[in-house]
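Every protein chain but one is kept in place in this view of the complex.
For clarity, chains are labelled A, B and C in written order, and residue numbers in each chain start from 1.
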Amino acid sequence: MSPDAPAADALDTGLLDPGRAGSAVEAATGDTAFLAALLEAEAALTLAQADLGLAPGEAARAVAEAADPARFDARDLALRARGGGNPVIPLVADLTAAVAAEHAPYVHRGATSQDIMDTAAMLVAKRALEPVLADLASTVRALADLAARHRATPMAGRTLTQQAVPTTFGLKAAGWRSLAAAAERRLAAARATLPVQLGGAAGTMAAFVEYADGDPGTGPMLLTAYARRTGLAEPRLPWHVLRAPVADLGTALAFTAGALGKVAADVLVLSRTEIGEVAEGSGGGSSAMPHKSNPVRATLIAAAARRLPALASVLLSALACEDERPAGAWHAEWQTLREALRVAGGAAREAAELTAGLRVDPERMARNLALTGGRVTAERITSALSPVVGRGRAKELLAEASRDAAEEGLPLAEALSRLPELSELSRGDLDGLTDPAAYLGSAPALVDRALAPEGPRDR
Amino acid sequence: MSPDAPAADALDTGLLDPGRAGSAVEAATGDTAFLAALLEAEAALTLAQADLGLAPGEAARAVAEAADPARFDARDLALRARGGGNPVIPLVADLTAAVAAEHAPYVHRGATSQDIMDTAAMLVAKRALEPVLADLASTVRALADLAARHRATPMAGRTLTQQAVPTTFGLKAAGWRSLAAAAERRLAAARATLPVQLGGAAGTMAAFVEYADGDPGTGPMLLTAYARRTGLAEPRLPWHVLRAPVADLGTALAFTAGALGKVAADVLVLSRTEIGEVAEGSGGGSSAMPHKSNPVRATLIAAAARRLPALASVLLSALACEDERPAGAWHAEWQTLREALRVAGGAAREAAELTAGLRVDPERMARNLALTGGRVTAERITSALSPVVGRGRAKELLAEASRDAAEEGLPLAEALSRLPELSELSRGDLDGLTDPAAYLGSAPALVDRALAPEGPRDR
Amino acid sequence: MSPDAPAADALDTGLLDPGRAGSAVEAATGDTAFLAALLEAEAALTLAQADLGLAPGEAARAVAEAADPARFDARDLALRARGGGNPVIPLVADLTAAVAAEHAPYVHRGATSQDIMDTAAMLVAKRALEPVLADLASTVRALADLAARHRATPMAGRTLTQQAVPTTFGLKAAGWRSLAAAAERRLAAARATLPVQLGGAAGTMAAFVEYADGDPGTGPMLLTAYARRTGLAEPRLPWHVLRAPVADLGTALAFTAGALGKVAADVLVLSRTEIGEVAEGSGGGSSAMPHKSNPVRATLIAAAARRLPALASVLLSALACEDERPAGAWHAEWQTLREALRVAGGAAREAAELTAGLRVDPERMARNLALTGGRVTAERITSALSPVVGRGRAKELLAEASRDAAEEGLPLAEALSRLPELSELSRGDLDGLTDPAAYLGSAPALVDRALAPEGPRDR
Partner (left out) sequence: MSPDAPAADALDTGLLDPGRAGSAVEAATGDTAFLAALLEAEAALTLAQADLGLAPGEAARAVAEAADPARFDARDLALRARGGGNPVIPLVADLTAAVAAEHAPYVHRGATSQDIMDTAAMLVAKRALEPVLADLASTVRALADLAARHRATPMAGRTLTQQAVPTTFGLKAAGWRSLAAAAERRLAAARATLPVQLGGAAGTMAAFVEYADGDPGTGPMLLTAYARRTGLAEPRLPWHVLRAPVADLGTALAFTAGALGKVAADVLVLSRTEIGEVAEGSGGGSSAMPHKSNPVRATLIAAAARRLPALASVLLSALACEDERPAGAWHAEWQTLREALRVAGGAAREAAELTAGLRVDPERMARNLALTGGRVTAERITSALSPVVGRGRAKELLAEASRDAAEEGLPLAEALSRLPELSELSRGDLDGLTDPAAYLGSAPALVDRALAPEGPRDR
């Protein structure tokens, strides 16, 4: 086997993941945080047993006191974890050694490693989601502001990369807001139901029953007590192999990255040199080109949106696991869930900063909208013409006029004014009909609808 | 370019997907069903406009009448779809040609291809989910029956492939039931909110406003009317690029396959020749070995559970799309969503059949549980011994006794009876303590809790 | 269980997959083609046995004659496949019934379903890749042409969405060519080694040995004979559970879609209304906007590139399978591999058409390059200034001048001419230094290098 490495070289401090480096979610999901949560899960377990009279209060206090992360070494546990395949085994050994002999029997009593790992993961997730939700909330607010402020700011609506018809920047921002809010709802719902884990060796809670002189009601009672002590939700059943909580969390995180990824995708398009309709508040510099202002926040969000669906697929795959504890599916979740939290959380931080500082250039939007000389209103003219000449003929005429206008560099109105079929319309009429800013449809009304407190159910 | 192929060779009739072949969901998602939904979406659009006075009722009736799937050729549309990249373009041409000239302007009026594609996809999904939900409901019932019937049937609880401590088959089935019920809830929730799509060229509904003499309230009103006509939910905003409905549906389907995949994974283990604790009602034959009875239903479910997370990841990735209609992300959804519906739906059919017919062999379970001569109760003995000799020593003693028992082929009770530390316990006591069936913990109580109508929130 | 559906509704004729509809690869992978390949695999198996004297030549001829796809019904086989989980079981029944009684024992003799399924899949893949490789070859040629023709055509090099420094369209096309050629090499290599499958019930070829009076050398000899009869490669071992061929094929297909996806991603950017540097030969129409010319080919390729990595991940996952035939991993491959072939093959067809017809607009490239008034050459000026004022100061000066130029709408040369540090340079010098077309670096030389027959190994 290849030789072991010294500890210091093993660190991942975020050098390859600037989107998460230094974020609150990074800290909340680090090994230090995880170690603390593992110890908290152990302490709460003994306390919950004391609550039910299954352990002496003194022992519980002793365990809780010993469960001080500062006394434990995460890297050392990581290395020793390899033997049995999880870090709880060496942790229990160390924790047991850290309490007085008379309390030692109450350490990890009746539990299995998975009880502690899963409970710790849920504690970590619950805390890690706090700053993520805060960032999403501020993103939602910033986007609502943008939507309201620009409810009627005309810009080109683009489909399949081509200018299609006008829309407003407010409608675009309202759509972004609705996705960010949907992500916030999904994550908040997932967070509210993160359950405590407790099942014992194979999910029957048999050891606990044993300590309670065989009372089979002990299992459910202990689930309640443990949930109370940890602040996590109480599950119906031990969920060692019923992985809905992890799968749901994974998909909510992937949804979040995807929702923010929509914002990023649009910002990336709109800040292109040739488009320039928005710019990040503080674009990133370039090591070689001092004039560039890169959309760095959007870039890092876009990277997150590319990574999370794959991570979520690993967590969804883990639902299909065998036995009362699977050999692999569970182990595959640990680092994957951590990465998912970090990547989504990093994206939320970027999104909050991006949306708070986004600079919008309505004037450039107007200029871009004018690029086609009014051809983005072709749909409107077709509608106006259809009753007169039939829709087929109307489309033909517009296609022809659009082509002429494009080729000769004329406004569409001018090309249209040559058409005998439109001889009744004055050039002023035609200018009005081909004014993009006058063809916004329900865009402003849809913004109002999107921002209204009530309305059709928001998914 | 490579030459075109004749139509007949292109068929996919399910030859490579026995898990879906002949299922109701397959039919509900076939090209015929999709074509019908596309036409229904077109008809409902004109009818909704007529409801608001934006189109003559006569035209709407004419369009609805012309929108008869029997008159259209899906394969021909598929081939012509390539030109513009979607099948709505040729469909509109054919539908327009199928109505009288005076009604032609009302065909597809104001809409964009995506309005029709997305609405049709939602109609298809809504219908396709009906049999899927029915299969899940019957799976849930069958599993509840199994759980109740076997609430106290002892079997080995297995962790990391090894017999750990006893559990009951009822608890295993109760866990299966809870996952299947969770899948049912998620799919039902997704189905209930499948929204109609309507936005026009770039989501501003501008053409509709035009037909309503510029009334910007037209957009929202038409969303309401169109939702009513199609029976789909009314969205807050056109969702051309707000793909939550598709992403959610994809993850609910992946959850479903994963949930059923857990059942399949266990059935596959338990029906192994060397374990034989369950068997499928009607195992599949083998072309070479007449004696084999393969767990075919579980196999096909397991295959589905391997495919769906990847499909869901494509749909989650599509959230991060650019502009008012993306060039690729949307197109990637179509076949992916269909496959996801089919694969999950096929798995639900298999699960319904599997769970309805599952044969359980409590006697074999008992025999397997006895294989270790009581060593599966080691945890219990350790607990009993710990107060006497300390937990560390207790573990050592048990490890030793277990090893001896294993090596000499003795019951654990016998090996234990040699220990001076246990001299106070009679052989009868030891036999009782090492009787797996007497160490079920809260398993039966947990079954009751899982099946109770009320209790901690079921995720 | 949900009721069965009538056959006709089950068809997938490509309505949701315009990128593949009507393609040669679609036909080559349809149920008809697969059925033919299954029958061919059966026929070749008997013929190979006859070659070794293990079956009468007459029987082999009878089986080969009976194995006429026209006599079999793919849909009926699909429906009956469900029982045993694969279509070979009913196929063997039908094929056996189709030969005279004395030849019946030689049908499928000694084989297992997987021998036939896998061999058929390899036959299908081999044929399906033929048009795909042809499309890739013509794509490579078209791109080489574009690269050569535009080796020195200046355009903006864009990084993180911003114009960075100039490049040439030829260099971009040369990069596209190198990826397309890499895809071609990978697919050709995968195709050349697609192996025949033959192992019998559990990969020991025991039944064949039995028919050869126990000669254990029969297995290897029959592998050779079967490979010769099918034209597939001879494997070292039966590969029922050694799935390298399928995993490799899946990754080569995903590579192909990704490689073409790079071309598509660039075409989508460059054909944006505001950029307009390239256009598809025949853009797709829009159902609502007659003036639009959508980059449909690129869109469909982009959709393929989004779907294939997920499909490949399913095939890679299937490597980790249990036993001598896994319960699920193998079954998950069938439809996945077919979709992968179709999606990649469709993308290759689109790419061939796209690259053959791509219209390039050097004049627009030049205009876009001028948009920044020379600021895309900032890097060059920084280099020129650095020796004089130090790199840090040079960067500051350029940043300042670039900002001034941008804000005042001046050419960079003008802003630079105000700098005392540059007082020695004439305005003509500065105009030359800031001329994007004069700052192409090694771009043309790199094109030559890329197109040269020899050079550093092309991956």
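Details
Just so we're on the same page, a contact is a pair of C-beta atoms (placed from the backbone, for glycine too) under 8 Å apart; a residue touches a chain by one contact, two chains touch by 3 or more.
From a predicted model like this one, the values you see are computed outputs, not experimental measurements.
Touching the missing chain, out of C:65, C:322, C:408 or C:421, is residue C:322. Among A:17, A:234 or A:361, the one in contact with the hidden chain is A:17. Screening C:52, C:206, C:366 or C:410 against the full complex identifies C:206 as the residue touching the chain left out. Within the complete assembly, A:201 is the residue of A:201, A:278 or A:344 that touches the hidden chain. By the touch definition given at the top, chain A reaches the unshown chain through residues 1-19, 21-28, 30-35, 74-75, 77-79, 81-89, 92, 108, 111-113, 131-132, 134-135, 138, 200-201, 207, 264, 268, 284-289, 294-296, 298-307, 310-311, 313-314, 317-318, 327-332, 334-336, 338-339, 348-349, 352-353, 356.
Residues touching the missing chain, restricted to chain B, are 156, 158-165, 268-269, 271-275, 284, 286, 288-296, 299, 310, 313, 317, 368, 371-372, 375, 378-379, 382, 395-396, 398-399, 402-403, 406 (touch as defined at the top).
By the touch definition given at the top, chain C reaches the unshown chain through residues 85, 96, 101, 104-105, 110, 112, 157-161, 164-168, 171-172, 174-175, 178-179, 182, 193, 195, 200-211, 216-220, 223, 233-238, 241-245, 247-248, 251, 254-255, 257-259, 261-262, 264-266, 268-269, 302, 305-306, 308-310, 312-314, 316-327, 379-380, 383-384, 386-387, 390-392, 439-446, 449-450, 455-459.
Throughout what follows, only the chains that are shown with their structure count from here on.
For the pair chain B and chain C, the distance between mean C-alpha positions equals 30 Å.
Inter-chain centre distance (chain A to chain C, centres taken as mean C-alpha positions): 31 Å. Our note on geometry: chain A versus chain B, Cα centroid distance of 23 Å, whole angstroms. Counting partner chains per residue, chain C shows two or more touched chains at residues 268, 284, 286, 288-289, 294-296, 299, 310, 313, 317.
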